[in-house]
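One chain of protein is taken out of this complex; the other chains stay put.
== subunit A ==
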Amino acid sequence: MSLGYYDWLVKVIVLGDSGVGKTNILTQFCDSKFSQNYTATIGVDFKIKILNVQDKKIKLQIWDTAGQERFRNITQTYYKGAYGIIFVYSLIDRNSFNNVEGWIKSILESTTDEVCSILVGNKLDSQDRRVQTAEGEKLAQKYNMPFIETSALENKNIQDIFDRLGQNLKIRLENEGQKVSNNIHTQSGQFKLNQEVNQTEQPTSSCNSC
């Protein structure tokens, strides 16, 4: 399997309150590990992973954002060009669930593009649940997005987040792909067909197991 080859390059951003486990979900997904000693994210961190969806390879460029409220000023500038959004809350932090709608609205306000979203309730491993599954489902239904409960600690359902997101991304990209062949020059940089990655890709990048 060639690491460099992919069909589409897609930007995905992960949003949610501070401390809900955004970085841990990504570390589990991209590097297959969970670290107790992790660091609060400042600004935005970056991960790459190639996702196989049926016969296609989608290269995900995942933006891991700082969750503290006052960082939203900065966060808004990331939204541009995002094709996928993962909204995360913590099952043991009621506030983080209450704030999800705020995050969703900030996206609706700043982008008119259609994005593939998914709602994730993390920390399924904890006994101290404060948000019921039905509540998450209801919220996801309201905004017409898939919903999933996960544990980054136990690596439970983490792959599923990206599989489900990947399915939706593929459908959308294939629709757009038809448009591209009609009007190839109008496409912006974040959307590329059958692109070969050149050799400058760093081996130190966080995901080389894909």
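Just so it is clear, contacts are C-beta pairs under 8 Å (C-beta built on N, C-alpha and C of every residue); 3 or more make two chains touch, one makes a residue touch a chain; residues count from 1.
Convention: contacts and distances are computed from a predicted model.
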item	value
Which of "Rab-GAP TBC domain-containing protein", "Protein SEH1", "LSM complex subunit LSM3" or "28S ribosomal protein S30, mitochondrial" matches, in UniProt, the chain that is not displayed	"Rab-GAP TBC domain-containing protein"
Touching residue (missing chain; options A:I74, A:L108 or A:I171)	A:I74
From A:T39, A:Q54, A:Q127 or A:N144, residue that would touch the chain that is not displayed	A:T39
Residues belonging to subunit A that touch the chain removed from view	18-19, 37-46, 48, 61, 66, 68, 70-71, 73-75, 77-78, 189, 200-202, 204-206
